[in-house]
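Quick one: structure below, then a few questions.
The other protein chains are all here in position, but one chain of the complex has been omitted.
Now for subunit A:
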C-alpha cells in the first residue's frame, strides 16, 4: 500500500489500472481528459497491459467497449456530460448485452450555454439505461469503487455495467491523499473476468438477434431487473470483503451522518456532501439536531434503505444538483415515491449548485433554516425551490 496525493481523475485511472482493464476505448472531454491521458501513459509505459483505442467519438468508445466485453475482455472507459449523453443509445445497448463495463463519468453540466462545471443532470438523465450508478464523495472512493464495481458487475448473478460519477473539478481536479492498494491484494480480491457467453468460434452463438413479441424480449428485460434486485445485497458482501482485504469501510447505498436523533435531514449525492457534513458539525455545536444522508447509489434505487433511515425523521430536505424539466429534481421524485403510502414526514426539494455554482456552508445553513421554519409551520412554503437564483 502506497499513499499518494492525487486528483479524482488520477484515482479513476488507478482504479482501472489496478483492476487490470484489458481494453480501454475513450474520447477526451473536459474535465475527464486526465483520466484517459493517464491511462494512455500507463499503457505506453508498460505498466498496464491493455489495448488502448483512440476512438473517434464517445459513441464508438461505448460500442467498442461493449463488443470487447462480449468477446471476453475487461473494459474501461471514461467520459463526461456531452460525451455521456452522446452514448445514450449504447448505454441501453450495454445493459441489454449484459456487458459488465465500468465507466468513470465526471459529472458536468450540459450545454447550451456551455459549462464545464459540476452538475448531475448528465448521469441522472441516463437513469433508465440499465446501468448501476454510483456517485462518489472522495478520490479514495473513486478508486475503491472502480475496483469493487468490476467484482460486482462481472458477478454471474449481475452481469450489468456500472458508471461511477465524480464531480467536475471538486473531485476530478482536486488533490487528496489516496491509498493505492497493492496489486497482489487487488488480484486476490478481483478474479479474472469470465463472461458467461463470449464470442467463440468453437461455440458459435448468435448474440443479440431479433426477438418477436411472442418469443423472448420481455424475458430479457425482466432478467435485467432481476439482476438489479441482486445488486445491493451483493454490494454489501463485496464491501465487507473489501474491508477485510484493504481496511476501508463502505456503507452500501447510503452513508448516514448524524441522522440517529436528527429532526431535519438533508439528502444529497456527490462531493458537496462534504460541505453539508461540515455545516452539520457547525449546527450540532449549537445544539441544532441536523443530519445528512449521502446517496452513494442512484440505480438500483435503495428505497428500502431510505425508508428505514428516514423512519424517525420529522423533516427531509432533498438537494438535487440536476433537474427534470417540467417536473422536479430526480432524487426528490424517487424519495417521494419510496415513501408513498407510509407515514411520510414533510419533504421539500432544493435545486442547488447547477452548472457548478458553489455550494457553501452558508447555502446549506440557509437550507437547514428553511427546513426548520417549514417544520415549525408544519407547511412547505415552496415544494421545489431553486436556491441562489438571480432571477
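Just so we're on the same page, contacts are C-beta pairs under 8 Å (C-beta built on N, C-alpha and C of every residue); 3 or more make two chains touch, one makes a residue touch a chain; residues count from 1.
One rule holds in what follows: contacts and distances are computed from a predicted model.
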Missing subunit (named according to UniProt) among the choices "Aminotransferase", "Acetolactate synthase", "Ketoisovalerate oxidoreductase subunit VorB" or "Winged helix-turn-helix transcriptional regulator": "Ketoisovalerate oxidoreductase subunit VorB"
From A:68, A:190 or A:351, residue that would touch the chain that is not displayed: A:68
Per the touch definition above, residue among A:50, A:84 or A:178 touching the missing chain: A:50
Contact partner of the left-out chain, one of A:76, A:93, A:189 or A:368: A:93
Touch residues of subunit A, complete complex, unshown partner: 22-23, 25, 49-51, 53-57, 59-61, 63-73, 75, 89-90, 93, 199-201, 203-212, 215-216
